[in-house]
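One chain of protein is taken out of this complex; the other chains stay put.
Coming up: subunit A.
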Amino acid sequence: MTMREKIEEAAARYPDRRSAIMPALLIAQEEHGHLPGPVLEEVAEILGVERIWVFELATFYTLFHTEPVGRFHLQLCDNVSCMLCGSEDLLKHLETTLGIGKGETTADGLFTLSTVECLGACEMAPVMQVGDDYHGNLDVARLDALLQGLR
């Protein structure tokens, strides 16, 4: 299916096409990796909605990226349960191993590092999301093995 067809399919689920902006942005982001201006304009055009409505949502919600991110987006949870189970040490370890800070991408474009709010998987704290997958019960050794596997 083309992006346009996928977006049309999503729009059919709602009585109002404006409701389909979020699903359309997710579809577009999957297609393009991130959401630069021209893609946002295309989404607005496909749905036939005001451009400002699309731009507004793309910037309000944290899962939408208007800037490119690395091939692997490392999203380490540092909320309370993960913090109590050692997420701070993991962050330091990631920063030294990758040579980047929070919000940065490695020069080879492989890894982007972020800290995120609770991932809703505190039973396996500390947790990190990479792409679609959750990795729980992390310690430094497991983290190294995980990075090794990704490289």
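Details
Here is the rule we go by: a contact is a pair of C-beta atoms (placed from the backbone, for glycine too) under 8 Å apart; a residue touches a chain by one contact, two chains touch by 3 or more; residues count from 1.
By our rule, contacts and distances are computed from a predicted model.
Chain not shown in the complex: UniProt lists it as "NADH-quinone oxidoreductase subunit F", one of "Amino acid ABC transporter membrane protein 2, PAAT family", "Tryptophan synthase beta chain", "Glutaredoxin" or "NADH-quinone oxidoreductase subunit F". Only one residue from A:7, A:28, A:76 or A:125 touches the chain missing from this view: A:125. Considering A:28, A:57 or A:76, the position touching the chain not shown turns out to be A:57 (whole complex). Contact with the chain not shown here comes from a single listed residue; of A:21, A:40 or A:138, that residue is A:21. As for the chain not pictured, it touches subunit A at residues 13-16, 18-23, 25-26, 49, 53, 56-57, 60-64, 78-81, 83-85, 117-125, 129, 132-134.
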